[in-house]
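I'd like to ask some things about the structure below.
The other protein chains are all here in position, but one chain of the complex has been omitted.
Per-chain numbering from 1; labels A, B and C assigned in written order.
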Amino acid sequence: MHNSPIATADQEAHQNPALLHHFATEEQQKDAASLGMWVFLATEIMFFGGMFCAYLVYRYWYFGDFGAGSQSLNVVLGGTNTAVLICSSLTVALAVRAAQLGQQKVIIICLILTMLLGLVFLGIKGVEYHDKFVEHHVPGPGFHFPGHVPGHPDIPINQHHAQIFFSLYFIMTGLHALHMIIGVGLFAFITYNAMRRRYGPDYYTPVEVAGLYWHFVDIIWIYLFPLLYLIDRSK
Amino acid sequence: MATAVLESGERETYLNKEYGIKSWLLTVDHKRIALLYLVSITFFFFIGGFFALLIRLELLTPAGDLVQADTYNKLFTMHGQVMVFFFLIPAVPAVLGNFLIPIMIGAKDLAFPRVNLLSWYLYIIGGALMLYTILNGGVDTGWTFYTPLSTEFLNTHVVTAGLAIFVAGFSSILTGLNFVVTTHRMRAPGMTWSRLPLFVWAHYATSIIQLLGTPVLAITLLLVVCERLFHLGIFNPALGGDPLLFQHLFWFYSHPAVYIMILPGMGIVSEIVCCFSRKRIFGYTAMALALLGIAVVGFLVWAHHMFVAGISLYAAMIFSLLSYFVAVPSAIKVFNWTSTMYKGSITYQTPMLYAFGFIGLFTMGGLTGLFLASLGIDVHVTDTYFVVAHFHYIMVGGMVMAYLGGMHFWWPKISGRMYPEGWGRLAALLVFVGFNLTFFPQFILGYMGMPRRYWDYSHSPEFQILNVLSTAGATVLAVGYVLPMIYFLWSMRYGKPAPDNPWNAAGLEWMVPSPPPTFNFEEQPVVTWEAYNYDEIKEEVPVAQ
Amino acid sequence: MANNVDALYIFLLVVSGMMTVAIFTLVLVFAVRYRKRPGQRAEQIDGSHALEITWSLIPFCIFMVFFAWGAIIFFQERKPPQNSAEVYTVAKQWMWKFEHMEGQREINELHVPIGRDVKMIMTSQDVIHSFFVPAFRIKQDVLPGRYTVAWFHATKAGTYHLFCAEYCGTMHSGMVGSVVVMEPKDYEAWMGGGGNQPLAVTGEKLFTELGCVTCHRSDTQGRGPNLVSIFGKPVLLEDGRTVVADENYIRESILQPGAKIVNGFKPIMPTFQGQISDEQLNALVAYVKSLSQAPSGQTGGRKMATATP
Partner (left out) sequence: MSEHVSSLKLYIGIWITLLIGTLVTVLVAGVNLPGPLNAVVALTIATIKATLVVLFFMHVKYAHDKITKVVIVAALFWLAILLALSMADYTTRLWT
């Protein structure tokens, strides 16, 4: 009827126990959940957007010092982490697919793989943080970042500007890592439910919605990696 | 309809279905959550109002004699923060929107009832942090948190205040999320987009701002907190940062936020004007598009708060120009409300009185906004009482009026009781008179050059007369605000039971019983009529007086 | 300036006053004329595209006038005329410090003569403040870490309020002062007061003391660029950009020499950040500027931009 989301007025009795009282159909419930997640991701874009804005301004102002800061980051670890996240995105996608196909075992395996990859990412991130800590590159009273601007051996790095780079680095990657931790938590919960065979072709909304979230976190990293690790690398 | 009946023989409603604290604190019923919000925002309104009264008392005399300078600074800071973040932003959406949107579109609840409850809890956690801040000695950054003052130079509770607003921000985001998804996914059969009441459209537009603006405020406050704790330098010029970046990020949210604080009120006024003129709204499509237009274009104008802050000349020009673009849809709205009354059949119940007040005061507030948007004038009046008067005209004269109008309009539905009409009209009159007395003099003060956030103006005693008028007005206003609170409470016990449709109004919410049952509708409603079908409504049914 | 601003203000008042009256009248007339009468029903009207368009377009055109007029005034306000007398201003919690080109220093009081363009070159030592003289209709925030500029042209003798308009902490409302506008002869007398050293001379001394001369020599043999006549001119940078050498540029060149490297030079200039006070910095800037100016102090005398108190 017209463009209403509810197709017909009265529906047969609820077949699925997961259907909440205030929804007319499973379809409606699923669409609501997925739209809800997408809208939430839109807010997340703006949340990171505020930081991207700060990043853009200071990168424009202090390009040389940002380049220097960026070159002190470990591309191998950062690149590996990018790959790890991409793999985890694959496993999530496969988990959703398995749910669509009702392959109970595969769902669980894929979800566990995803969480493992997530933990690997966090582990590597931890190693990087540790390195920065040892090198005194953590903003604060002990901050110390000697060296010169890439391509200009005679211009020393401005400590303040480098500190802004590292502040942004830690806040952006830190909030990203926080999102990862939340994601792993979500998947732990979903794996538990998957083990209780909650999901199948009729009902896999939670897997799918959590998957959307995870992919989004991956996308953020896809941008963070070049923006933070690859400034002015060639010099 | 097969109505559920309680053992006592009463009809079962959302209010009497269950009793006890738990049935309220763990409820997922949007109507009960709306009432939880009602109680909590009223609490914060009176706290904010209390600070306002102290501000006004201090300004009665030029010398800073009632309170200390620091105390005064805390008063206006906490007045602004409490009023904006803990009263006006949630006021209409979280109370009336929460209560009415599902009913208006023919749904049993919002799309995510538990998220709705979560957002109330977030609000309460934020509110508790704010109260903690207040009780612990307060904060004196100004509601705008400008850096580097807030990050490096004050030793008050900036961190907890920032976190309070951070948390409350997520409450606002979740409310917006719920509304957007609900409007998309939960409409009853036949409830097409072009049949939505403008109240729903207004909340949809508001939600867009809440969703896309609030996260930026959240991250900005987080940066302020980090900056304060770790001295990173992001907003600190001494460490190479740019204090204007903070202002850009802050106003990127806080300008659109002023539309969070007015669009829902516009929705209310549309409902009221139609009902008491017995007419369809004039220019439905234009009205709906104007709401969306304000929400979108509202994001393009933020730096008009920074004209003298040291931004580029050219950016200032762009932002001034764009500021005028938002005013066009606002103009459309004012003209359409007026035209709606043309050839109507108008009655003057309390809600309509508030709607009149809204139209007039919003127009005046909006037009003075045009003064501010004009670069040449803004240089002179920015950061003076002219600005203070401008925004109180819109926020208090506009939105608080609309909120009160809406409360009176839907109170019979919410509580199942009528409020005393005579008292209602008296309070509306008091609010109107008190308001103008309080804030009109401030326009003049501002043009004379009295800066805002001044604790002491003994160097310019010529400002005193107008300040005395303003303080006098504030006392009248206080009475006008306390009255409704008293008679609403009174009516819950002693008011006449309200009929299902006391105003003979159009809209789904008037087809359910007052107060509505838990799931709003016994059967899924099917909509076959356009919005505001006042021509199809019989006039014989007595209209409550 | 004040006249211009007031004219625009009155124009805005009249236009919006008319709109307000129109809307109030319509609302009242409709409310009375179409009040509920027994037996009469409202006449349903859906709307009118023609009307919607009219009442979008007409206000829009009026708004554009508001915008353009305001922007023109703003541009005048923001572009100090050449040859203005300059006053270096340092704001701090909670006082104003002024330093005239001729070397006079004042706190919370600013003396200026009638009929001269006065350019305020302002910076802050701590938080953001705002320089506000209501009588002149000017206001400009004063920021730490950079210069902002405002100017005025007083036409009537008297004492005018000076306010700090940006909230800056506890005694924000105490950060007030006055601008004393004097007849030129009174001003001369006032100036004659102490045996002050012109700012540029102080700057010149510092220029030697701090060792700037070792690199910036008045011939072309120095390791740094010759600073004669650079002020106000475009400078070609190493990375190909061109910037105009204004006060902020000179300030930055001294505090952060590495930020913008002049084409053809090596970035060897040491930073003086933290080694000189804001006042010393102002003196240096004034000196570098003086190298590019004809003997200053002449009246600019632009008619359109006057501040009538």
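We take it that contacts are C-beta pairs under 8 Å (C-beta built on N, C-alpha and C of every residue); 3 or more make two chains touch, one makes a residue touch a chain.
As the structure is a computational prediction, the values presented were derived from the model and not from experiment.
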item: Residue, one of B:K17, B:H184 or B:H459, that touches the chain absent here; value: B:H184
item: Residues of chain B (touch criterion as defined above) contacting the omitted chain; value: 184, 208, 212, 216, 244-245, 248, 252, 299-300, 302-303, 311-315, 318-319
item: Missing-chain contacts mapped onto chain A; value: 30-31, 34-35, 38-39, 41-42, 45-46, 49-50, 52-53, 56-57, 60-61, 75, 79, 82-83, 86-87, 89-90, 92-94, 97, 100-101, 208, 211-212, 215-216, 218-219, 222-223, 225-227, 230-235
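Here is the rule we use: only the chains that are shown with their structure count from here on.
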item: Between the pairs A-B and A-C, the one where more C-beta pairs touch; value: A-B
item: Inter-chain centre distance, chain A versus chain B - centres from mean C-alpha coordinates, in Å; value: 34
item: Where chain A touches two or more other chains at once, by residue number; value: 158
item: Of chain C, residues touching chain B in the complex; value: 4-5, 8-9, 12, 16, 19-20, 23-24, 26-27, 30-31, 34-37, 40-48, 51-52, 55-56, 59-60, 63-64, 66-67, 69-75, 77-78, 93, 126-128, 130, 132, 134-135, 137-141, 143-146, 148, 161, 163-174, 176
item: Chain B - residues contacting chain A, complex; value: 107-113, 115, 173, 177, 180-181, 184-193, 211-216, 218-220, 222-223, 226, 230-234, 239-242, 245, 248-249, 252, 519, 523-524, 526
item: Chain C contact footprint on chain A (complex, rising order); value: 64, 149, 152, 154-156, 158
